[in-house]
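First, the structure itself, so that you have it in front of you.
Note that one protein chain of the assembly has been removed; the remaining protein chains are unaltered in position.
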């Protein structure tokens, strides 16, 4: 199948090598000024758009986090400037280390498992067999469900009292597990649900990445007597790397900000055991009768910093890979 | 000769895996037929034994206008996303303006900002512009989920277009806009389909923006239609799940269509140099 997400990033990273560095000499030495103006003309709509719809909300959020807001000053104005007080308070809160750790565990585990399962499935479906098309299409269905529904369904499946999963465990003689209500399992439960939601995306992208690898390479290697594992190790894996990188990056982007899934399934609880920075920010700003806008915004900004760091790591990593 | 047998063995495994993967979806369908008083029965019924069609009756009676709104919002988001992102992708990939790298980094980060932070800012802007609870307002907001992603995809894709193709058009006297329109866009069809599909899916399943910005309007998307059954003190689960089932139908159709469209692979060959 080719929702060719795939050819895209692939051609991106493969062909882009030289052009990605803007200062590199290019073929268009002719009329550089004209090209520059044309470039900005083409870019202008997006830049205006970014400023209006990203910069402004972001500016507001930073502003919120730097002032000492009460509900009264939120409405009436005149909140005193508090510098980094909100950040200090948030960093000192007992929830912070837990939320940070949970965010990292949630993100990394989800990413790795989604990717691994997605890749295994892509390899599995890459070999055509009867019904493979249909089955692969069916795998995409979870992607189409509104998140609020999939999250509710999972909290249903994992409910402590009357859940199917526990009924299944009882069938094989195991004790029921308090998936959502014990501090030990709640984070595991939301991770499982998140992996499930992420599998279709990983499958689609990685599958199309596999499709783009020329078949002749495999055939040649097979003639040379390379086994399945060797072909994967020396052909598939290296050639899939650009696609893998983009998959992981997009996965990271969407995993880091997951909040509705966790909020619907556990509300971050019990006692912060599944609280991530995203749910914590929401809880501070929205999840209480008395909103704490300043702290909520501060946590949100910390999350964005984390995202910037992750994005920077990715770019640095890509850069080094290209150089080598 | 041995291939088919091996293939069928794979089919068996494939069916099992698909079954495992789709079990939650099955459960959703199961619940959509379950009577209110049975939903928490322990152990749960694997099949809706005393099934009811109440959920679907409620949906067909009340939800169809929401499906319409969601379609309009989805298509509008696709259109807006393409209009904004395709030229930008072209500029970043082929015209390489100074500062392009910075813009790309900003786009990357922009994607990671949680929707809820954006939503609060939007609410204030929208309230003043008077576009709360309107379809265009929602389209604009939903497009923010897709635009950064779309620009990155277009950039990646278009940098794969051979420079010669563009140079040839320029030499023939076409200006850059014309080149973009009649050379670059047609060969980027795969990227367009990809971006459209994602933009549509995200707009379709968006809940955060819908509830913040269109919560009370006459034009509500289907995700809020679902929320209608999650009342203040009560939740009608069979209706919620029935709505979800109905809401998945258009997206499933779309996925099947887009799959075929791309599978035709008209342009895939053209792009490969």
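Order of writing sets the chain letters: A and B. Residues in each chain are counted from 1.
Following the convention adopted for this analysis, contacts are C-beta pairs under 8 Å (C-beta built on N, C-alpha and C of every residue); 3 or more make two chains touch, one makes a residue touch a chain.
Keep in mind that, in the parts below, contacts and distances are computed from a predicted model.
Of "Cytochrome c domain-containing protein", "ABC transporter substrate-binding protein", "Condensin subunit MukF" or "HPr-rel-A system PqqD family peptide chaperone", only "ABC transporter substrate-binding protein" is the UniProt protein name of the chain excluded from the display. Taking the complete complex into account, A:72 is the one of A:72, A:233 or A:322 that touches the chain left out.
Across B:120, B:139, B:153 or B:222, the single residue that touches the chain missing here is B:120. One chain of the complex is left out; on chain A, the residues touching it are 21-23, 40, 47-48, 51-52, 55-56, 70-72, 74-76, 155, 159-162, 178, 180-183, 266-271, 273, 285-291. Think of the hidden chain as still there; on chain B it touches residues 36-42, 62, 97-99, 101-103, 120, 123-125, 127-130, 133, 211-212, 215-218, 224, 227-235, 237.
Convention: only the chains that are shown with their structure count from here on.
One inter-chain figure worth recording: chain A and chain B are separated by 16 Å, centre to centre, where each centre is the mean of the chain's CA atoms. Within the complex formed with chain A, the chain B residues making contact are 4, 6-8, 10-11, 13-15, 17-18, 21-25, 27-28, 31, 40-44, 46, 83-85, 87-88, 90-93, 95-98, 100-101, 103, 105-118, 120-122, 124-125, 140-141, 144, 147, 149, 151, 153, 155-157, 159-160, 163, 167, 176, 180, 190-191, 193-194, 197-198, 201, 204-205, 207-208, 222-223, 226-227, 240-241, 244, 247-248, 251-252, 255-256, 258-259, 262-263, 265, 268, 271.
Listed in rising order, the residues of chain A touching chain B in the complex are 1-5, 7-9, 11-16, 19-22, 26-28, 35-36, 38-43, 45-47, 49-50, 53-54, 56-58, 60-61, 121, 124-125, 127-132, 135, 137-150, 152-154, 156-157, 159, 161-164, 167, 170, 196, 199, 246, 249-250, 252-253, 256-257, 259-260, 278, 281-282, 285-286, 297, 300, 303-304, 307-308, 310-311, 314-315.
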